[in-house]
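Note that one protein chain of the assembly has been removed; the remaining protein chains are unaltered in position.
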Amino acid sequence: MKKIYGSASEALDGVLREGMLIAAGGFGLCGIPELLLQAIKDAGTKDLTFASNNAGVDDFGIGILLQTRQVKKMISSYVGENAEFMRQYLSGELELEFNPQGTLAERMRAGGCGIPGFYTKTGVGTVIAEGKEHKDFGGETYILEEGIFADLSIVKAWKADETGNLIFRKTARNFNPPAAMCGRVCVAEVEEIVPLGSLDPDGIHLPGIYVHRLIQGTHEKRIEQRTVRQKETA
Amino acid sequence: MKKIYGSASEALDGVLREGMLIAAGGFGLCGIPELLLQAIKDAGTKDLTFASNNAGVDDFGIGILLQTRQVKKMISSYVGENAEFMRQYLSGELELEFNPQGTLAERMRAGGCGIPGFYTKTGVGTVIAEGKEHKDFGGETYILEEGIFADLSIVKAWKADETGNLIFRKTARNFNPPAAMCGRVCVAEVEEIVPLGSLDPDGIHLPGIYVHRLIQGTHEKRIEQRTVRQKETA
Amino acid sequence: MPWNRNEMAARAAEELEDGMYVNLGIGIPTLVANYVGDKDITLQSENGMLGMGPFPFEGEEDADLINAGKQTITELRRTSYFDSATSFGMIRGGKIAAAILGAMEVAENGDLANWMIPGKLVKGMGGAMDLVAGVGRVIVVMDHTNKHGDSKVLRECTLPLTGKGVVDRIITNLGVLDVVDGGLKIVECADGVTEEVLRAATDATIV
Partner (left out) sequence: MPWNRNEMAARAAEELEDGMYVNLGIGIPTLVANYVGDKDITLQSENGMLGMGPFPFEGEEDADLINAGKQTITELRRTSYFDSATSFGMIRGGKIAAAILGAMEVAENGDLANWMIPGKLVKGMGGAMDLVAGVGRVIVVMDHTNKHGDSKVLRECTLPLTGKGVVDRIITNLGVLDVVDGGLKIVECADGVTEEVLRAATDATIV
């Protein structure tokens, strides 16, 4: 049962279709499945809905699929830093469903864990709560949020073994595990596929059961806000 | 802000009270907070409710608190291997709330994650579903299960640093992370407290934010079912 | 001649396909692992492990490494460990392709009873209710009749249920039955067992 594919395009062969819901990992430009996004652009699949915390920037991340008008709808918590996004949104070409960031992450995990709905205090009394079921627990009001069940997950990890066990690096983990969990099919791109047995079984961040297809590639890993401090001189 | 205490009894000082709800980690006798359970026995606190997958055996684990009649109620998925438990239960001295194992684990995580209720398919159409709210999602029926919000969590880990970052070993992880999450106060016992900075930040299983008090001790780590295979002779 | 325990396990192993993640229950299901042959099967242990290995050699037992039956086991090169909430998340979320479980009773509508007998000591359902509710395919392996010779394959379960309409396939010492619309369908008879014998031993609608 080979999970390793030769390229992002090969790994996506047969799983892309118009109008599908794709859950994508990443926060800002950190830990995004950049190779798979490029392959989706190359495939030209249209009318996609993305559940993704952000929408990338104009020329990187999901932004490249906005330029080609492949995205119909975004389910996100924050879509700043993207002029093309705003243009399409304001002109009505692009649908947008704002989710609070934690609600989005939990909705992905819930979908992956067979939980179709859960209650949260987040957003009670705000526009987010409109039209949602309200329910009291212990005298406090919560709203019902639904699990996300995606057709496809695309995620980026640091290392994998051939069975798809994944480890992430620092804050590049972010939405990748919950996004991976909630897809019917999950394709992962990694910086390095290591020999079976070289990952610590106690240190696996995402077990291979969640990963159906796998590619290794070279990542640009662009930095959005380069902030530094000066070395103090003695 | 010191989290490290000198002994299990010191770590529990001021947090035990009669009638409280305690979430305990462990599966069978694997990864149980054996030192803290012994200290609760020594403290003699009564009318305790335990959310714990199992109830130990007669002379180890939660079993030692059954012998001293300190337990009023168990919330568990499996309570075999314990004659004293059965005696107290059948005589009406002990209350028992069965939860499916996955429902119990998720109820703990939910409590720790501020989720007062979630829907699951587990138990629909069984005695477990009686009296619980039913709700349809996508044409399928689910039942509402509530988060567990414990007064105290007691867990056992392998290693900790002084800030309470924990790592577990192999299948001794089990219920420990979700149990730790759902307590208002969490006390952890570990085999070794290692110097700050010696745990890999990418490999922390349970961040120190969940751990309020910490002890190091020597663990018996009893094996319940010793099963082996024979070495093939050449 | 009906199948013995090992033959039932071997037949159950035929249900498993390359690449599957599988949960095996206690008893005959545990034996299934001996018959997977060259197939690339990953076993889940619901207490928090994927890639369960065989029992350890004597002296190599590890108290921190047990399966859901609380037996000492070993790890493999593919093994990963995780907590119980994550473990049942993958079960509930349908990530486990198949569970092979024992049963006390199975009904023709797929109802399963395998966790309690009223009036007897109740040990608990453990992870059984989660497994039957969540995994992709539930295969029951059990003797066709109980020790009194009564069918364990029934029109309706008499015991408290573990899950409603959850069983896909039943493998017994007499043969293999599928749960289909309107009742059970005979897929296969054990060697030397005729369809008549199987029907006669089964207290359920066979379509």
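The chains carry the letters A, B and C, assigned in the order they are written, with residues numbered from 1 in each.
We adopt the following convention: contacts are C-beta pairs under 8 Å (C-beta built on N, C-alpha and C of every residue); 3 or more make two chains touch, one makes a residue touch a chain.
All of these numbers come straight from a predicted model, not from anything done at the bench.
Undergrad: Can you pull out the displayed chains that the omitted chain is in contact with?
TA: By the stated touch criterion, the chain not on view contacts A, B.
Undergrad: Out of A:84, A:106, A:161 or A:202, which is the one that touches the chain we can't see?
TA: Here the residue in touch with the unshown chain is A:106.
Undergrad: Among A:11, A:79 or A:186, which residue is in contact with the omitted chain in the full complex?
TA: A:79
Undergrad: Go through chain B and note every residue touching the omitted chain.
TA: On the side of chain B, residues 1, 109, 111-115, 161, 163, 165, 181, 196-197, 201-202, 204, 207-210 touch the unshown chain.
Undergrad: For chain A, which positions touch the chain that isn't shown here?
TA: Output for chain A: 27-31, 53, 76-80, 86, 98, 100-106, 108-109, 120-128, 158, 168-178, 205, 221-231.
One rule holds in what follows: only the chains that are shown with their structure count from here on.
Undergrad: Approximately how many whole Å separate the CA-defined centres of chain A and chain C?
TA: Chain centres of chain A and chain C, defined by C-alpha means, are spaced 35 Å apart.
Undergrad: Could you put a whole-Å number on the gap between the CA centroids of chain B and chain C?
TA: The answer is 27 Å.
Undergrad: How many angstrom lie between the centres of chain A and chain B, each centre taken as the mean Cα position?
TA: Result: the chain centres lie 32 Å from each other.
Undergrad: By residue number and range, which residues of chain C touch two or more other chains?
TA: Expected reply: 75, 81-82, 88-89, 91-92, 133-134.
Undergrad: Check each residue of chain A and list the ones that touch at least two other chains.
TA: Counting only residues that touch two or more other chains, chain A contributes 113-115, 201-202.
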